[in-house]
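Only a single protein chain was left out; the remaining protein chains are all shown in position.
The letters A, B and C name the chains in turn, as written, and every chain counts its residues from 1.
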């Protein structure tokens, strides 16, 4: 399996060269702008070339890219203000889920996001973005807060999976996922989910039973990790790329299947090359949906959400 | 401090003598009925004599008597049927609180009781009747079940205190007590609490924010254990009997102060000498209250409960 | 996974317990509802057997039997697996739903069949579960769900994940009618089914020894589930951890359901 670093290698090399030239120009006071412009054009050509023909597996790698912006990055970039709140009020505060009150484009929002860690230490502290039951219970507390104070809910989904460990099992990880979905279904305020990175199975849909579900262009959303699927299907986890294709876990496939409501485009070269622009795109897409949803009455919001999911499913009827 | 065993010693001695005589009469085929009747009369006189002049401290000892019937004893004796349900659906099942569905005199009830253990092993397993947060959260789950299915709630209170340990603190024992009361206040079905033994502070009132609060004759209900009060007041835990007096923690004092709605009389010699009769007395008292409360509408029930507690408090108004 | 006791080498009237390996006299075994008369092990039941053992005789009316899985993703081997599921289980899908009476109480009932693709939940299972809850909500009937599932059906990709949300929403619809919903976790009740409609019942029963958990054993192993207790992911483990009301031997399931219906129905 190719890693994301191999795909990006030629681009990264060009970018290094450009940076070196710029440094050189600065230090020696020389005009290397023509050379730089040429390299930049080359970089852009290469990027376009690579990103025009991304496989499902490439997108899996992009969704998991270690430099990909995480929930708090986007929150910081797209909100006018944000105050994180803590705790499930049941004995725990799960760092794999962040939640709080934020302002964005005139809206006051409850925001709940799955948060991976950037360096090794934070990654461990945030359990690689794998929420435990207390994470979903903190989310539910925030959903109820949103309902009480009539605030729309924005969730940012980015998790490989819910935590599968003994501790999580012993505190009811399954129940917490089911309850989180049920709580979202009972709300009468607008709710929007954006899959920003990995939409990993039950761990993801727990936060995505919303009026609208959007995906970033290179995010993935899947019932099973491609490696797990490959292990079952081909008895070989290394065939994950084939499994990724079969699972149709990319944003474009999900939209074709009618499972999501829109794709938020990423800048050329994916979100990690321009978090700012990506954040503004998310912001614009969310605000647009909020405007539409704000036209609906509380009961209509609940009913729209019910029907949205009720109608998903493909089957035949025998005579 | 006198123990309950010292108080009961002469009675126990008489009871042994009576039993011995009966055994003797049986074995030897002799008629000792006159002697037995005499001893029994003596026993009754002595019981009356002792139980006419019980101090507050005597009642503390009776409320904590190791032979005193516990919640499950009463449930078995007074219900036509009972099915215990388990779990807080959050990761725990607290054996210090039992809860379930029972039938009693034509009523279908949700019953929640604090349960001490009879022998050493059960006592430890049930944590001496000291509930942890999960106990109150199991209770809340049952209260919500009662609300959903419009079943009246009966709680049986018998705890020295809520569990004060590290584990309980770390899972929010205070929050669980507060939420339990709040959940009871929000119900729109009839709710009745019976203090059957020790009504220990926050651990007790968590289950007693009900439309009616009844006490068994020798139950106690207190803001602080008399030993703790004595330690603060007299800097001497051995002065618990004086503290018990000062705290007015007995059923008759609570009734005088207007804090409870009725006293359920115990058989001569206290509940442990006749659990069956005590259970039937509880049953009769609860059924009577249920009949009255069933006349009220859901909203009236909530309002009556609010006003019942709202009006408790003794203070003056300065000019 | 072996679905139920059946070892071809021994004559028809004998059957071997898959737990204790004792040879049992089939009529005894059947009379005990496929619970080992020696060690008490609860062998898996087909959905039809379960219905037979649970509801009042001749009261079951199947609904939505005509629904059939499509292959929306054109997923490798799916069509073949479906055919095999039909062949081995004798059913058209991994759940049977319908109406029935239990001790005289009118109910909506769903029974999953592990023999059909491991009881996995795809579009048809999701739709049948959803219709069952919707029908119960509309007609003000209680719902009883016997769960037996390995989780979501991978072969329908994201569509099957969505069935978790869809069935959850349907449970919410029933909840609002104040009609009782009782779930029975049978061996196994896992992953996508456990993490959706199964866990949302008002009262949850489980059969002794049933496998009940979130992550499949492969995932759990990868996650370093080494310090797991001996009874990890069993009904008993979940009961200890407050997720199950009662563990009920098969023989007692029917009277337990009847009592609960009596208590919870208006």
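Keep in mind that, in the parts below, a contact is a pair of C-beta atoms (placed from the backbone, for glycine too) under 8 Å apart; a residue touches a chain by one contact, two chains touch by 3 or more.
All of these numbers come straight from a predicted model, not from anything done at the bench.
Student: Can you list the shown chains that the omitted chain is in contact with?
Tutor: Hidden chain, whole complex, touched shown chains: A, B.
Student: Using the definition of touch stated at the top, determine which of B:39, B:75, B:104 or B:162 touches the missing chain.
Tutor: Missing-chain contact among the listed residues: B:162.
Student: Write down which of B:33, B:49, B:124 or B:174 is the residue touching the left-out chain.
Tutor: Within the whole complex, the residue contacting the unshown chain is B:174.
Student: For the chain left off this view, which of A:64, A:108, A:123 or A:273 is in contact with it?
Tutor: A:108
Student: For the chain left off this view, which of A:89, A:123 or A:283 is in contact with it?
Tutor: Checking each option in A:89, A:123 or A:283, the one touching the absent chain turns out to be A:89.
Student: In terms of residues, what is the contact footprint of the unshown chain on chain A?
Tutor: The missing chain touches chain A at positions 81, 83-93, 101, 103, 108, 134, 138, 145, 148-151.
Student: Spell out, residue by residue, where the missing chain touches chain B.
Tutor: Listed in rising order, the touching residues are 161-166, 168-175, 177-179, 181-182, 185-186, 201-202, 205-206, 208-209, 221-224, 228-229, 231-233, 246-249, 254, 257, 259, 305-306, 309-310, 312-319.
The criterion applied here is as follows: only the chains that are shown with their structure count from here on.
Student: By label order, what chains touch chain A and chain C together?
Tutor: Touching chain A as well as chain C, we find B.
Student: Among the chains here, which has the CA centroid at the largest distance from chain C's centroid?
Tutor: The most distant chain relative to chain C turns out to be B.
Student: Determine the centre-to-centre distance between chain A and chain B, using the mean Cα coordinates as centres, and give it in whole Å.
Tutor: Once rounded, the distance between the two centres reads 53 Å.
Student: What's the distance between the Cα centroids of chain B and chain C, rounded to whole Å?
Tutor: 41
Student: By residue number and range, which residues of chain C touch two or more other chains?
Tutor: Residues 241-243 of chain C each touch two or more of the other chains.
Student: Counting only residues that touch at least 2 other chains, which ones in chain A make the list?
Tutor: Within chain A, the residues that touch at least two other chains are 170-172, 175.
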